[in-house]
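With one protein chain withheld, the remaining protein chains of the complex are depicted in position.
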Amino acid sequence: MTTHLPLLDIRNLTKSYGAVKAVNDVSLHIDRGEIAGLIGPNGSGKSTFFDCSTGLARPDTGTVVLDGQDITGWSLNRIAREGRMLRSFQKTVTFRSLDVEENLIIAGQMFTFPSILSTFSIGKLSRQRIAGLRERARELIRMAGLWDVRHQPAGNLSGGQQKLIQFASMLMPEPKLILLDEPMAGINPKIIERVVETILYANKSLGVSFLVIEHNIDVVTSICRRVIVLDQGQKLAEGLPQDIIQDQRVREAYLGG
Amino acid sequence: MSLTQTSERARRRDYRIPLGILLFSVALAAPFIGSRYVVHALIIALVFMLPAHGLNLLVGYTGLLSLAQAAFFGIGAYTAGLLAIGYGTPFYVNAVVAGLAAGAVALPLGVPALRLRSTSFVMCTLGFVIIGQAIAKNWISVTRGDMGLSGIPKPYFELGPLSFTVGGTTGFYYLALAIGILATLAVFAVVRSPAGRNMVAIRENETLAESLGVPTWHYKLIVFMLSAVFAGVGGSLYAHYLTVVSPLTFQMYYSTTMLIIVLGGGAGMISGTIFGSLLFVGLTEALRITPELRMIAYGLCLLVLVFWFKQGFAPVINRVWNAIGGAK
Amino acid sequence: MAAETNLSIAGLRAGYGNLDILNGVDLDVPAGQFVALMGPNGAGKSTLLKTLYGMTTIKGGSINWRGKDIAGYRSRAILGEGISFVPQGRCNFPVMTVDENLQMAAYTIRDEKVKGERDYVYDLFPILKKRRTTLAGNMSGGEQQLLEVAMAVLQRPKVLLVDEPSVGLSPAAIGIVFDELLRLHASGQTILLVEQNTKKAMEVAERAVILRLGKVIWDGRPADITHDELGELFLTGKMRGEAEAPH
Amino acid sequence: MVSTLIEQIVNGIVTGSVYAIVAVGMTMIFGVLRAINFAHGEYYMLGTFGAWFAIDYLGLSYEASIVVGILSTIVIAYVVGQLVMRRMVGAPAESGVLATLGIALVLQNTVILVFGGGYKFFSGGYIEPVSILGFSLAEQRVLILVVCLLVFIGLELMVTHSRMGKAMRAVSQNVECCEVVGIDVPQVVLRTFILGAALAALSGVLTAPVNVSVYGGMGELITFKTLPIIIMGGLGNVRGTFFAAMILGIAESLVATYVGLQYRDTVGFATLILMLMWRPHGLFSTQARF
Partner (left out) sequence: DEAPIKLGIVAPMSGPNARYGAFSMHGAELAVKEINDAGGVNGHKIELYNADSQGTPVEGVSATRRLIDQDEVDFVIGDVSSSVTLAMQPVAEDAGVLLLNAASSNPKITYGAGVGGFKWTYRNYPTDENRAYVVAKYAAEERGFTKFAVLSVDSDYGRSAIEFTKKYLPEFKGEILSEDYYKEGEVDFRSVLAKIRDGGAQAIIMYGLADTTPIIARQMVELGLAGKVTLVGNGEFNTEKTIASAPTALEGAVEAAAWLPAWDSPESKAFVEKFTTTYNEAPNNHAYVHWDTVNLLAAAVREAGSVEREAVRDALSKIKYKSPVGEVTFDDHNQARLPMILLQIEDGKPSIKGAFTADIQYPAN
């Protein structure tokens, strides 16, 4: 490993549910400015790994260190807000009765306002901050091709459109690290291209690092510099995408023949 | 109020400001138009509007269905009553202390209760009302038990050299109206603030909000306390108006009345709560024409409401508002 | 006529409440055909399947199924007609075990053979067998997706409506699911498949139908359209030349 | 001392049985509708009134009055179910609250209108005390205990094994998916609702002989008693409801003995709150991950 500190450093993470060891002693690190992929067969523990790293679930053992700070045991919102590490969910979730714009503004709010108390203000500063967020939200809405439906309640949108809202939400603040859980699932191929562009843009220009779970191998190979493969909760392989897809064990477990 | 028009809206006729002025004038002139009984009913509506505003923040905006409003209402009523009887303090002191006391009690109650979700939370809050009543009945040295507090004096003000007592129904009406307007503006500010948006996010999907960095737990606690403050101030008005506070104040009747006002009026809308308190207090009074059928009719009205106005009256109000406001 | 038309949609207009999403869809599906429905996000593909399954408000047009107009039928009745549906997104009973979920799938089938079918499904998706006593809601996203496909397979329908079965599946699992669809197709089932995984869909389907803004804009054999053309169709339907990626 | 304790526990179990029968209906209705049925106690009241009417006006025996009480409640529940409950499928929780509060008002006050607001005496039943294990109990209470056990065994079997039971659980978990697999949701809701109401009525007619006094407002108190139970038991959970009812019954008994009767209701909720602190989703509930 290199001398400089990785952005996210997870050591020996384990999580079991009853007899099922969903994540079994997995260590993983993400470097600053990196886009890494996390792949593996269904039920191999990828989402659980996310849950444990972001505070949604409590790992049985293991430590999560973000930017030199031990964040193990922090709550979901604290990791997001203070750690500036965001995650998306595999399941399509949105604020259903709020329109697309509001959905995105909410995603940005806690990163714009310095404290809980300041969010109760309706003063000028507060309104300016919100106006700024709205601007940014509109940009992202255009990117996701949701301009025509931006004033529709998110719950009334199609599955793919809701998935796009989730993705756009991740980019509302400028976090250090985004964990994406299958961002491309159910997205049409043309928009996938744009999502990929957006990820690359955010990575290059804004310096956001990514860890992406994705079953779309083309996407994984095109954006990730490094791919980690999980199988039955354990790390099966790690390396360059082109090496990984050639790996016999990965082919058997994941790609199917 | 921030009813600033944009040029977009100004294109069509905007009747909202004239309507607002009209409604406000009617509210001001009410004691001269209606009989004392009508004014009394308006006072009751205003008294219930306060805890209903608080409840609306909780149910309508944050998505926490609570039955504890009666408990905080009762705490406010007792606090104000005890202060007024024991120390003869001015009304504003009683009202503020009542609100603060209710809010302060809400903190330790909210901490455990807000760990619960949906129905479990509802039951927990129902428990607060029942336990509140038991305390009011049995903590005799303070609450005087079942005897309750009676003969609570009329609201008394001391503003510098000026001091006066608000006597009579009309005077009390203006007092309640002033407090009602203040409370409405306060709620308005809260829901229009970014915090209001976060509250709605919690209502829509708590885990998602949390994952976007919203400290849902803190917000829920703050809103729970805030709603208690509103209920407490409402309780102080109640105590001064009815002059009697007894353990009966901790009664499901009050919680359900407030809930009906909020849900029936239209949860998640300020105008809904205002409309709801007028509507439902008005309805219970109007139905006095048939004492025997009164509660049956009231129950049927609730059913009609549920099936004809699924979201309460909020959408109707919205439509009217938009129509007169000239918005698309 | 080559094949007897058995599902015939004409001038179908449908949506949610007052909102119209489908603006006159015409589609004839001969018995035993494997049709892939594609289109940009929000085109109305899911709405079309839901409409066929009686889950939206129909405003006009007809859905003719073997000589019967089933527009306006309730879902149960449509299921009774031999049409099954795998909706988009999660659709299982989260606090029932995998086993119980499969039992529920066969709720309307009062038949002992179902037990045998379940074994078949377990053989098909060994991961489900491994998880048979796990609560469905606790499984991984992909596992749940497999379960949902399995549930529809169990119903042994004449027409299978599947909405994005590949979502969340590993490449290996996608292979299994599509092989199964092909097997069902071979055994004579009519299949209407909605897919965003256009590559895969074009591989297996006999016919591609492209939807945009609630209308069919292209209908033909997959071999007659290239991926780039397909992408162009999606794009022109969606972009209207105004929106750009943020740069 | 020990014998007092045991006696109080026995008392608690008897009380718990009454709660259990009412609560299990409510929890099943909650299961399918996701709505707290604030009118549930009213069916308890209707059953009691039906039986009282059968004895006082029709001159029937207590046994026959049980049937009349339950049947009349079923008829009313059918009407309410058709007109109201069926339509609540998929409605937001708030509509459920308003609708059931409305139903409670209508039922309660209609009974008051028809039969008068005063209290009546229920004269049927087996009220002679018998001695069991050295404790004296009215025969009726023994009957209640036995019926309670039978009801729960039956329901447990029904919920886990019958088609209807499975459909009920399915409806409680995912209404849309029920449509997809062909479950007739409104039908299931209606049947569950009628079953729940009938169970409440059963509890009413069984307890009427020992509770003696019959009046229009009696249901409200029962509703509030059952609420903490269904939460403790885990909403929609039959077995959990049984144990929760027993726990509450025993806790109430002990509190009434060792602390004071006036704290009895309070302690029901206090137990609930304490327990929820420990297990936020109820004693026996199962939760799926986010």
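The first chain written gets the first letter, and so on, giving A, B, C and D; residue counts start at 1 in each chain.
Convention: contacts are C-beta pairs under 8 Å (C-beta built on N, C-alpha and C of every residue); 3 or more make two chains touch, one makes a residue touch a chain.
The structure presented is a predicted model; accordingly, all values stated were derived computationally and were not measured.
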In the intact complex, which of the depicted chains does the undisplayed chain touch? B, D
Can you tell me which of D:S65, D:S95 or D:Q108 touches the chain that was removed from the display? D:Q108
Of D:Y215, D:F243 or D:F269, the residue that touches the missing chain is D:Y215
When the complex is taken as a whole, what residues of chain B touch the one chain not shown? 35-37, 40-41, 44, 137, 145-148, 150-151, 168, 238, 242-244, 246, 248-249, 251, 253-254, 284-285, 288, 291-292, 294-295
The missing chain sits against chain D at residues 4, 7-8, 11-12, 14-15, 105, 108-109, 112, 116-119, 121, 127, 129, 136-138, 141, 207, 210-213, 215-218, 220-221, 252-254, 256-257, 260-262, 264-265
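Convention: only the chains that are shown with their structure count from here on.
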Taking each chain's C-alpha mean as its centre, the one farthest from chain A: D
If you average the CA atoms of chain A and of chain C, how far apart do the two points sit, in angstrom? 28
How many angstrom lie between the centres of chain B and chain C, each centre taken as the mean Cα position? 49
Distance from the mean Cα position of chain D to that of chain C, given in whole angstrom: 43
Where chain D touches two or more other chains, by residue: 289-290
Indicate the residues of chain A shared as contacts by at least two other chains. 56, 89, 91
The residues of chain C that touch chain A in their complex are 16, 19, 39-43, 45-47, 88-90, 127, 131, 134, 138-143, 145-146, 164, 167-176, 196, 198, 227, 230-231, 234-235, 238-239, 242-247
Flag every residue of chain A that touches chain B in the complex, lowest number first. 54, 56, 75-78, 80-81, 86-87, 89, 93-98, 102, 105-107, 109-111, 113, 116, 119-122, 126, 129-130, 169, 173
Chain D touches which residues of chain C in the complex? 53, 55, 75-76, 79-80, 85-87, 91-96, 100, 103-105, 107-108, 135-138, 151, 155
